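Each remark here refers to the structure printed beneath this line.
Every protein chain except one is present and positioned as in the full complex.
Now for subunit A:
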Amino acid sequence: MTGSGRLPILEKILNKAPHIALIAYVGAIYWAFTIFRPEMCEHTRISEHALMGGVVNEKFDQEGVYAEVLHGLQNKKDKREFLLDRLTNYGVYAYEQRWKTTVGVLNASGVNVWGTTRGFRGPSAESILLIVNQNDAQATALLVALAGYFRSQLHWSRDIFFLLSDGGVLGVEAFLNAFHLTSSKSLAFDALQERGDYLLATLSFKTNVGQKSNEMELYLNQLNGALPNLDYVNTIVRISGLGRFRMPTVLYDLRDSNKGQDIPWWIIPARALFTQAFVSVEDLHSLSAKYGTSGVMLGLPLKTQSSVRKSAKLIEATVRSLNNMLERFHQSFFIYVLADEDNFVSIAFFMPILGGVIAPLLIFAYREWVYSIEALEIPSIIWVVHSIGILTWTASSHFFGDEQALVPGDETPWIILLGTLLIPLALFWKVPPTAISSLRFVLLLEAALAFGLVSLVNFGLALLTALPSVPLLILFTRPQNDRPRYRQGFRLMFSFLTHPLALYIFWNVYVSPMLMMEGLDAANLQLFDVVYPIKKIVSSNLLVGCNLFPLLTVVAIPIWNLLVSLSLPVDSIGSGS
């Protein structure tokens, strides 16, 4: 103990806070670059042995049906009627389900076609769902052929449902809602004509367009950062890698042949984190986790007869593995980062990265608590910016959720929302000089807590937002009472640029190309480029329950406002701390 009553180690941390914060931050990045290396990762394994991936002899031989249905889809006028007719013809109980949106952000409707074949080697109390998009003729034809084939087989102890979604992910949302007897504020839909019971897993697939004929694309990211159970992913990877399939798995659209040559090894984990963080709805599989179900999507080569047969057998092998399962998926990881298809990093290894990244916030908050705060005084601006954030979220949800609120083509409401988010409220609210240290302390603590909490459900989002935010937060919360006036002005101007939307544009212009993703062109930036992401996150919040919009309005924008408040010249906010 020292004279102050603190442990010596705490004293050292306080005295050398900037150095220790820098070491923690840099060390976390170094740790990330160490553990995400494929050679340092854990090798994937299947913990649920009952899955027995690829042990069965796949016997799919209905390429003729596939060709017939594909031909019909290309020539028939009423495709839905044709699909219902074909499914019925193969002995599958087939039905339609109508749905339409009931929110202002999107006026869409569709008619799903779905069918089921019941498992009779068990109590018929569990289900497996196969999904395709009706617009994808090849995948649709394959699903119909598989439905007919599965109906004729005797293996099934689980009910198998076949969903031909109209309207993509919203069709899936309508079906899953009806399946689980839940209601939706954004969708009106028909109830299912037949019961469906506990959903074990969903398997979506689509045609892998323009790629090599032997590659299988694997999509796994789900809503709000959820991921399918790693056993499920591993089972599919194992099956596709078997000698009789020889279909290399492609993750995040990064080809195996490029790995280690044109692109560095860190691209796959970086893309994994990015997709988890910001791609709320990747494709048809993305909503499964919302219903407590693991779901993946396969991009299959459906070009030649042999590739169709191979793809169908791959699906057959996967579904039969699911049919073998003794329990629901629980054995393996739900929270992980894939370094490639055969290697992964578990939560115990990657969580320390965030710990290191947010450590500076905690260290500086502690220093503020010890050295600067005499009496904790929470300034009212904290409540104001958060209340306005909550108000913005609820009011926007209410307004854009109203079916009649938006006129097609009228961008005014969006621009108003954008303006509301961009207004620096801190300029209109004075912070008492005595409360500045407390504000600094609360801001650092809130940011650290927010990153920590978000990381428990969406590690990618927490890490990718913490990485740029932490240095900015440290810089902009430093006391500035002895600085020249012009530097204070620069700091204020620069603080405006730390707005989350500005960071979004910065990311899309400069970072996305580094991750080999499509980004924005800095020379041709338009208002649409800023409004578009707002539209997207509001829509996905209202339609499928993505939580990026509430996080933005209730957490990110208020933190930015507090940051601006602390960047104001000393005179504007009082006499300084």
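What to note about this one:
Here, contacts are C-beta pairs under 8 Å (C-beta built on N, C-alpha and C of every residue); 3 or more make two chains touch, one makes a residue touch a chain; residues count from 1.
One rule holds in what follows: contacts and distances are computed from a predicted model.
Set against the options "GPI transamidase component PIG-T", "Peptide chain release factor domain-containing protein", "Translin-associated protein X" or "OLC1v1014527C1", the UniProt name belonging to the omitted chain is "GPI transamidase component PIG-T". Across A:E327, A:E374 or A:E518, the residue that sits in touch with the chain not pictured is A:E327. Remark: the omitted chain is touched by one listed residue; of A:W31, A:Y93 or A:W429 this is A:Y93. Of the listed residues A:V26, A:A125, A:V209 or A:I378, the one in contact with the hidden chain in the full complex is A:A125. Residue A:G292 is the one among A:G292, A:G489 or A:P513 that touches the chain missing from this view. Of A:R80, A:K100 or A:H180, it is A:H180 that touches the chain left out of the display. Residue-level contact of subunit A with the missing chain is found at 85, 88-91, 93, 118, 120-121, 123-126, 148, 151-152, 154, 180-182, 194-198, 290-292, 326-328, 330, 346-348, 351, 456.
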